[in-house]
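All protein chains of the complex are present and in place, except for one that has been dropped.
Order as written gives the chain letters A, B and C; numbering starts at 1 within each chain.
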Amino acid sequence: MTLDSPQRFITRIYYAETDAGGVVYHSKYLDLAERGRMEFLRRIGQSVGAVQAAYGLIFAVRHCDIEYVAPARLEDEIVIATHLTELGGASVQFRQVINKTLDQRLTVLAKLQISLVAINAAGKPVRIPDGLRAALQNFLEPLAE
Amino acid sequence: MTLDSPQRFITRIYYAETDAGGVVYHSKYLDLAERGRMEFLRRIGQSVGAVQAAYGLIFAVRHCDIEYVAPARLEDEIVIATHLTELGGASVQFRQVINKTLDQRLTVLAKLQISLVAINAAGKPVRIPDGLRAALQNFLEPLAE
Amino acid sequence: MTLDSPQRFITRIYYAETDAGGVVYHSKYLDLAERGRMEFLRRIGQSVGAVQAAYGLIFAVRHCDIEYVAPARLEDEIVIATHLTELGGASVQFRQVINKTLDQRLTVLAKLQISLVAINAAGKPVRIPDGLRAALQNFLEPLAE
Partner (left out) sequence: MTLDSPQRFITRIYYAETDAGGVVYHSKYLDLAERGRMEFLRRIGQSVGAVQAAYGLIFAVRHCDIEYVAPARLEDEIVIATHLTELGGASVQFRQVINKTLDQRLTVLAKLQISLVAINAAGKPVRIPDGLRAALQNFLEPLAE
């Protein structure tokens, strides 16, 4: 993963992401992760809008497992790593790591496994079309056994 | 406004509404106000879903003026007062007050003036249909000059 | 779980919880689940504020596993079931089910397993104090093997 790879997205923490505990609210990590996935798709030429226009499908989250390692705080610089680990008939799976930049190094804040399914306008699962599949295949990084 | 009038909605503050300042995040008052308006409409038989199904229209916010008087905090009981103050051709205006319950009395936290316009699926302003207009008219409370 | 048990909390879906897919945004289920946990604690006399004042601790989320079964939509009535399934030295685990009311029956929308740890003001894990432990113990429902 190079600095400008599609799998890497940098953002920052603003007040809207924090809660009265003084840290980032736990559900906001899922929002950060989605920014990472949307940017990954956009940069490989398969933005959410382009995919919907071309194929009439969107990806819906079916399962998410998230481990919280350390809290993010206001104004932290956040680096989101997004890796496509599975490409099924109608589904995709990502592994994502949310880091903060601290002293020019990355510190892990949270780790996610997230599964999505391609659905049509009626909400029914549909096979991922060939064009989209080929684009995703180029970035597939299966988890080591 | 009686205890069970459509203009009165009670809710509570959870972590998701707070920020690192320890109080409710300022944009969340707009979310609370919208809960109040949606409950008002639902209780007078004109829920968002019913109106969209019957007339193909939704209300979009065009202007909002909000004054923050005192902060809400985690677990506060919130009482939202919602008053329809204007009913135009395609627009409505509400005055809303967000209060907290303190020692069995209400304390004002924020005051809003909010204008909405009826729009169709294409986003174009449309005249409020007679059935909806009649239902709203019953609850119109013009501001004193 | 009876209708007014502490494990049962009823709420509704407003615009703020939805996204451009027309359904409830996936991270908002975590917000709904937290409302369920906060209401459970409040109703057993151990509200977040009371616990923080008495013991100087809050619960931070450490792990969450969520399965999305069916989408929630605008104005749906939501019933959140919250069950305390483990009570460790410094940690608690909940199983939660988010349902919608449909034709007077419950339909499952999402299922969560969520682990939290008691932390002090410095963010360090602390043992759950006896008073709080005793209150929680009364509602412990271990998962069947």
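The criterion applied here is as follows: a residue touches a chain if its C-beta (ideal position, glycine included) is under 8 Å from a C-beta of that chain, and two chains touch if they have at least 3 such contacts.
In this text the structure is predicted, and so the values were computed from the model without any measurement.
Undergrad: For a quick check of understanding: of C:Leu74, C:Ala118 or C:Leu132, which residue touches the chain that isn't displayed?
TA: Only one of C:Leu74, C:Ala118 or C:Leu132 touches the chain omitted from view, namely C:Leu74.
Undergrad: Tell me which stretches of subunit A touch the chain missing from the display.
TA: Answer for subunit A: residues 14-16, 31, 34-35, 38-39, 42, 47-49, 74-75 touch the chain left out.
Undergrad: Which residue numbers on subunit C touch the omitted chain?
TA: These residues touch the chain not displayed: 15-16, 18-23, 25, 27, 73-74.
Undergrad: Which subunit B residues touch the hidden chain?
TA: Residues 21, 26-28, 30-31, 34, 58, 60-68, 71, 123 of subunit B touch the chain that is not shown.
Note that in this section only the chains that are shown with their structure count from here on.
Undergrad: Sort the chain pairs by how many C-beta pairs are in contact and tell me the top one.
TA: The chain pair with the largest number of C-beta contacts is A-C.
Undergrad: Centroid from C-alpha atoms only, then distance subunit A to subunit B, rounded to Å. What do you get?
TA: 34
Undergrad: So what's the Cα centroid distance for subunit B and subunit C, whole Å?
TA: Centre separation, subunit B to subunit C: 27 Å.
Undergrad: In subunit B, which residues are in touch with two or more of the other chains?
TA: 15-16, 74
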